[in-house]
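One protein chain omitted, others in place.
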Amino acid sequence: MSLLEIRNLKVEFDTAKGPFKALDGVDYKVDAGEVLSIVGESGSGKSVAMLATMGLLPDSATITADKMEFEGLDLRTLSAKEKRKVIGRDISMIFQEPIASLNPCFTVGFQLSETLKAHTELKGKQIKDRVIELLTSVGIPDPAGRLNAFPHQMSGGQCQRVMIAMAIACSPKLLIADEPTTALDVTIQKQILDLLVKLQQDSGMGLIMITHDMGVVAETADRVIVQYKGRKMEEADVLSLFENPQNPYTKALLSALPENATGDRLPTVSDFAEAGGF
Amino acid sequence: MSDDVILKVRDVYRTYDIKGGLFKKASQLTAVKGVSLDVERGSTLAVVGESGCGKSTLARMLTMIDAQTSGSIEIDGLPIDISKTGISKEMRQKVQIVFQNPYGSLNPRQKIGHVLEEPLLLNTDMPSSERRDLALQMLQKVGLQPEHYGRYPHMFSGGQRQRIAIARAIMMKPKLLVLDEPVSALDLSVQAQILNLLADLQDEMGLTYVFISHDLSVVRYIADKVMVMYFGEVVEYGTREEVFDNPQHDYTKTLFAATPQADVESIKKRLAAKAA
Partner (left out) sequence: MTNTSPATKADTSKLEAESRNATKAQLIEFWYYFSQNKGAVVGLVVFALLVLTAVLAPLIAPHNPDFQYRDSFLVPPFWEEGGKATFILGTDAVGRDILSRLIFGARLSLLVGVMVVTIALTGGIVIGVVAGYMRGSVDTFIMRIMDIILAFPSLLLALVLVAILGPGLINAMIAIAIVLQPHFVRLTRAAVLSERSRDYVVAAKVAGAGHLRLMFKTILPNCLAPLIVQATLSFSNAILDAAALGFLGMGAQPPTPEWGTMLAEAREFILRAWWVVTFPGLAILITVLAINLVGDGLRDALDPKLKRS
């Protein structure tokens, strides 16, 4: 049984200009211990799918799916209360803007212990120990001293580490990372990606990495889904995707990477669109 | 060729005063420490560094948004020191800037035509019909349609907006264009289009670029010379080949090592390491 299985997911938004189809029948499947990367450009619906799964979309979105199961549990029929139990404990998510994702009014230690209080049975001293353990595991120097730090007193990279600590606090079975390193510098990005992959390998959880960056995909993924305008273009394991892309859009994306430039001009997606007809 | 230096920067410093609060002493922050550089006409200098390294501060000084604290800047033979002399129209016509975020750099209440005409309106006595013709020509030049003239910025995609921002910057036919991370907010495929456009414009108008970026793969593609900044200082400065093939400073090496590798060999290596 897969960890998460979604079949024929459709998401539609109501807007001033009429309904907008953000996702048009896409399937997702993640197994435990696997890193799935969903890659696409803005407007490809790559984040929408996971937000829909988490129930984080606004009311203006209409979500339909033939199947939406987490460990055999049908997410579509769960009540809001049951869903909250699963989400946050078994599935957790980290976002692009680490500093904005933390509440600026509370200390890092407080926010972490709140998460633990909500989802575990731990009490008092146990919580504090677990918080320090978590901060250590995500590589924050002097974790005991950092407990009383406010988010604005830490760098973006450190805030993202805290977010990761919060996300893995309850040992989730699935971690969804939505562009976790886009707002960070390259050297920090490397550290965060390494950390995520290490945590994933140590705990055997499933990891969904949503990104627009082919470099990030190459560095982390086992399997890749390429999306374009709400549709799945290609699904393949990472090596065959880079070695031998099947879909014209994937080919276009890969050749648009400046490091793959061969001549004077970079090929653009529209060069391929005419040939590929997508 | 080597004598034809259009931008000459010597030992430029920029310090900011940080106001003291009730419990804090006032202090000073030096964002740019003694930067010197030369850029030849028609070439591209890439300035690389991470956030807070002073590269944007440098861009703001080159485009006369902020004054340097000390040191000299000379653009096309014209000394720039706006804290002493102010900005003349002549100086303004030499240099323009394109910002990183195309969503923030266009006035949401200004139609595209007016965006493009504003520099002409402010700096020349051109009649309005002539201004409009120039704006329409410029739209075509950057790959947009004439019917975009009367539209608002929010009706455009990020890539189109960046084209508009570039068009606005070259309306006055500047000699030097400072590009502050012009493609880092864009999608990969759009990034390629904008980089191509920049290359075309450089050929056609003989523009000189100062290209600020944190993305080494883009820099490697576009730059003639590369300068790496770290905490306000220049740690590496040379031609593209020198810097990429033989980095000297530790920081540059770290930067190269951290850049994600998207080639098949690296992926194979990673998967092998994982399987082991």
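Read from first to last, the chains carry the letters A and B; within each, the first residue is number 1.
Following the convention adopted for this analysis, a contact is a pair of C-beta atoms (placed from the backbone, for glycine too) under 8 Å apart; a residue touches a chain by one contact, two chains touch by 3 or more.
As the structure is a computational prediction, the values presented were derived from the model and not from experiment.
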Touching the absent chain when the full complex is considered, from B:V9, B:V32 or B:M64: B:M64
Among A:A16, A:A80 or A:C105, the residue in touch with the chain that has been omitted: A:A16
Touching residues (missing chain, whole complex) on subunit B: 63-65, 87, 89, 92, 96-97, 99, 101, 104-111, 113, 118-119, 122-123, 133, 136-137, 140, 146-147, 149-152, 155, 165, 168, 172
Where the unshown chain meets subunit A, residue by residue: 13-17, 58-60
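Everything below uses one rule, namely that only the chains that are shown with their structure count from here on.
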Rounded Å distance, subunit A centre to subunit B centre (Cα mean): 31
Subunit A residues within the subunit B interface of the complex: 41-42, 156, 185-190, 193, 201, 212-219, 238-239, 242-243, 252-254, 256-261, 264-270
In the complex with subunit A, residue positions of subunit B that touch it: 50-51, 158, 187-193, 195-196, 199, 214-218, 220-222, 254-255, 257-264, 266-268, 270-271, 274
